[in-house]
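Have a look at this one.
The complex appears here without one of its protein chains, the remainder shown in place.
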Amino acid sequence: MRAFIEFKDVSFSYDVEDAQPVPVLQHFDLAIAQGDFVAILGHNGSGKSTVAKLCNGIEIPQSGDVTVNGMNTKEEENLLEIRRHVGMVFQNPDNQIVATIVEDDVAFGPENLGVEPAEIRRRVDQALRDVGMYDLRFSEPHKLSGGQKQRVAIAGVIAMQPACIVLDEPTAMLDPRGRKDVMKTVQMLNRDFGITVLYITHFMEEAAKANRVVVMDKGRILLDGTPREVFQHDDALRAAGLEVPQATELSLLLKRDGVPLSGSILTIEELSRQLEELLS
Amino acid sequence: MKKGTEDVLLNNTPILSTEDLTYIYQKGTNSEVTAIQDVSVDILQGELVGIIGHTGSGKSTLIEHFNALKKGTSGRVLLDGSDIWADKSKIRSVRFRVGVCFQYPEYQLFEETVAKDIAFGPKNMGLSEEEVNRRVTDALTYVGLSQSYAEKSPFDLSGGEKRRVAIAGIMAMEPQVLVLDEPCAGLDPKGRATVLQMIASYRAKTGCTVLLVSHSMEDVAAIADRILVMNRAHVAFFDTVDAVFSHAEELQEMGLDIPRITQLMLSLREKGIDVPANLYTVQQAYDALRPRLKGGSRHAQ
Partner (left out) sequence: MLSDITIGQYYKAQSVVHRMDARMKLILTVLFIVIIFLCKNFFSLAVMFVLTAVSILVSRVPFRMFFKSLKPIIPIILITAALNIFYVKKGTELLSFWKISVTTGGLSTAFFMAVRIICLIMVSSLLTYTTVPTQLTDAIERLLSPLNVLHISVHTLAMMMTLALRFIPTLIEEIERITNAQKARGADFESGRFLERVKAMIPVLIPLFVSAFRRAYELSFAMTCRCYHGGEGRTRMKQMKLSAVDFAALGVFLLSLAGVIVLNRFFQAMI
């Protein structure tokens, strides 16, 4: 698979008034393959949100290059095209909805792109059906739950028909039910539409559902691999202010005592199956 | 039952109680919504109660009654045995005795320095300057921030630090009952662990009664003495952790989870393996399973 988004030797720091700029990323390399589902884990301040903002040219690296589908984010004339390809969903659902009616909000992106009205209508209806919000298309956003608002935000992105969607802690402010709905929607977009997903989170159970997990610490990549590989490194993760899924944690404790559990375990079901054999 | 829980429950003097408390939004209009109905609970002196329930179950409305931000449509709230609405002029003093820390409390910070912000509550109580200063110093310690934070601007802190300063602002009032509405929401794992630890150590030091609203069943199971489950404006369960999580099916029907470790134990029991169901943490599961599993000899029994 070819890389859809590529970070090459990227360094980025924030300017601070009357002080030294704060370095966030240093010589950072990352390639996101087309169609992949990549989770980025990291504690607050590890630089993971900056990665999101670099993906569509909201921030521009001080050195190095970020390319999207071969287009460099440094070139102003690429930006509109890049943003059409890479949609963004942020943490706070309230602060990304612009219209007072759900369907009008979903139409906002295509309208900005100058899409024909009839085509916008078609895309808006489809996007709302895809995220399961069609029945609430005439609602006022402030009357929706957090999870519903976040799904409206996702519909607003897919109505732009992007190749990739970057979600920056989309479930951090939601209740468990909203979290599940959002995660299911994102998995569906990846699986059924082949949309590349970059999912930033600090919920381990969510990251475990990705194809690939990138763990960031102090602006660098600490671990990178499939969830099964990454979550084996429980000590490194804890040192980086993170944790591992509880099923993995328990299996690692038992394995270290020589209990013959095979493979790396991610879910409660997997652990239960293996323990059943050992205990009966 | 966890250590200390028995002591707390034996010493059963209620500090905060509700009697048939009902609250109806927009009463008398055609868009009436019953937020809580006939809630009667006794919160005991010194216990830690976890409050769970999905969004809209009424738990937030219930909390607002505990410190008189809302007045029940019917029913009473008793603090130390007396009706909090008996004397309206004393409502503010109720708020000092039942300290409520709402969701995302960092958005209430407003002063130039951390110390001044923490002092807002104690100053409103009319305490002497010395007493206010002592409480600010103590509160910073409770939330694990060094005294060097006192003169910083709260707006320059990280998200997790702001959260701790805001919680310190409530702790500084030294309430008899501390109510925290999802104090860990939006924090990363380390931040969540820090806040939970902070609450546990504050409680150990002050003996304060704590009510903790949380969506994390793992957190609640690990630190609560009893759990209050709200469902559709009613109290579904109010019992010890073990008793509440023994109703796994009912909880799942209400759209609530049970702790993952408990799920593991229940699935093993379903398969006919005799393991205890009332386990909630990785450590508990490890301690229970390890002796029964053959394997290496490092910790073999």
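Per-chain numbering from 1; labels A and B assigned in written order.
Criterion: contacts are C-beta pairs under 8 Å (C-beta built on N, C-alpha and C of every residue); 3 or more make two chains touch, one makes a residue touch a chain.
As the structure is a prediction and not an experimental result, all values here were calculated from the model.
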item	value
Contacting the left-out chain in the complete assembly, out of B:L21, B:I84, B:V100 or B:L157	B:V100
Which of A:S11, A:Q26, A:N92 or A:Q126 contacts the chain that the document leaves out	A:N92
Given A:P141, A:G178, A:G219 or A:P245, the one touching the chain that is not displayed	A:P141
Where the unshown chain meets subunit B, residue by residue	25-26, 31, 33, 64, 67, 69, 92, 95-96, 99-102, 105, 107-110, 120-121, 124-125, 155, 169-170, 173
Absent-chain interface as seen on subunit A, which is shown	53, 56, 58, 80, 83-84, 87-88, 90, 92, 94-101, 103-104, 107-117, 120-121, 124, 140-143, 156-157, 160
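By definition in this document, only the chains that are shown with their structure count from here on.
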item	value
For subunit A paired with subunit B, centre-to-centre distance based on mean C-alpha positions, whole Å	30
Subunit A to subunit B touching residues, read off their complex	43-45, 91, 145-146, 172-173, 175-178, 202, 204, 241-243, 245-247, 249-250, 253-254, 256-260, 268-269, 271-272, 275-276, 278-280
Residue ranges of subunit B touching subunit A (in the complex, touch as defined)	54-56, 158-160, 185-191, 215, 218, 255-257, 260-261, 263-264, 267-268, 271-273, 275, 282, 285-286, 289-290, 292-300
